[in-house]
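Below you'll find the structure I mean.
The other protein chains are all here in position, but one chain of the complex has been omitted.
And now, chain A:
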Amino acid sequence: MDLKEKLVSSFLAFENNVDVDNPVHDIRTAAIKNFEAKGFPSKKEEAWKYTSLNSLQKIDFSIFPKMESNLEFKDVKKYFLNEIDTYKIVFVDGVYSSFLSETTHEGVDVCLMSSALNKPTYKAVIDVYFNKIACKDDSLTSLNTAFSKEGAYIYIPKNKIPKKPIEIIHFATGSEAAALLQPRNLIIAEENAELQIIERHQSLTTNEVLTNAVTEIYAAKNAIVDYYKIQNDAHSSSLIDNTYIDQKDASHVKVHTFSFGGKLTRNNLNFYQNGERIESTMKGVTIIEGKQLVDHHTLVHHIEPNCESHQDYKGIYDENATGVFNGKIIVEKLAQKTNAFQQNNNILVSDKASINTKPQLEIFADDVKCSHGCTIGQLDKDALFYLQSRGIPKKEARALLMYAFANNVLESVRIPELKTRINKIIANKLGVNLGFDL
């Protein structure tokens, strides 16, 4: 049985464990139908031209993995941002771990999707927001919607700011030879609300993991959302991240994506600007090697006037690694005075590494500023010589240059401890100790 068939037939088993009378279940039912009709995307589709899911579909994934209950905090401590206090929503093999988490209901809700979907208190919010901005047509999003049951639920009411950043961490323990995880997150920042989120997927073994995540983010008027995705997973883990962001007037949403590891990583990052004076920011640093693949597909839909979007993605590819960047910007006729900026710079460290980069601009308004640029190059030999001539060995010199290349993205991380952590991950990845925190 191929993976699609297995998923479709598993839906019946899934239904035995959820409340089928909940209106949410109608959404799930519609979604599984869409997935059944469409199946997994193939390379024939333009959006999946460079990224094949074929080999993943041959793996016999367990759809409802067993949870490993023996996980202790000391085993996973290093994946948390221990230097500062945070709220934590932690899942182990797709199941919420109250033991590793720290949730809250004090003024803000930082808790679980399963509670939000089942408890009457949250019904009004779920009715308004659940599966509204997520693309109902997209097969992988539908697949996630069909099995949506657990994930992070964050609701920040008007004028509220949570006391600390929120960490969402998904651990895979390898309790199954191959596990499929489908977290579903819903994040709502009401008017003037502000929050910071750090998200991480971490496999603890070399067993195969495929995560197909969907996150919906709603930023109301003047809300500020800062979202950091850390993708530094094992070489046996794949991630398809589908993030949908709905922004209202003068809201500001920034998403940073740090892709340092994983077998196949596909980021579908979609911004919809439903208001004026909105700012949307997407930044990314990708550093991969081996046979890894990281594919960034961004979409910014400028619908109303006087909005801005900024995209800045840096990629460093070594050995046989492959990168994809596809940045789509749509500017509707009504969206005059749009300012859309897109930049994608890449360094190919090895002859066998490759990057496919493509801006895709569809502009229907006439008074807009849209710029895009992409570069593909190698490490600057003169710069390398400069550093070496100061006594810095080649390996360290290369690391410094790569770091410098990615620097303006790293600079914009607004949680200093997170920035330090990311710098350490980079130094570790590049195998250097420069005697200072980069």
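The rule we apply is simple: contacts are C-beta pairs under 8 Å (C-beta built on N, C-alpha and C of every residue); 3 or more make two chains touch, one makes a residue touch a chain; residues count from 1.
FYI, contacts and distances are computed from a predicted model.
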item: Omitted chain (choose from "Helicase HelZ", "ABC transporter permease subunit", "Sigma-E factor regulatory protein RseB domain-containing protein" or "Fe-S cluster assembly ATP-binding protein") - UniProt protein name; value: "Fe-S cluster assembly ATP-binding protein"
item: Selected from A:73, A:364 or A:385 as touching the chain missing from the view; value: A:385
item: Given A:71, A:197, A:400 or A:415, the one touching the chain that is not displayed; value: A:400
item: For chain A, residues in touch with the removed chain; value: 380-383, 385-394, 396-397, 400-401, 403-404, 407-408, 410-411, 434-436, 438
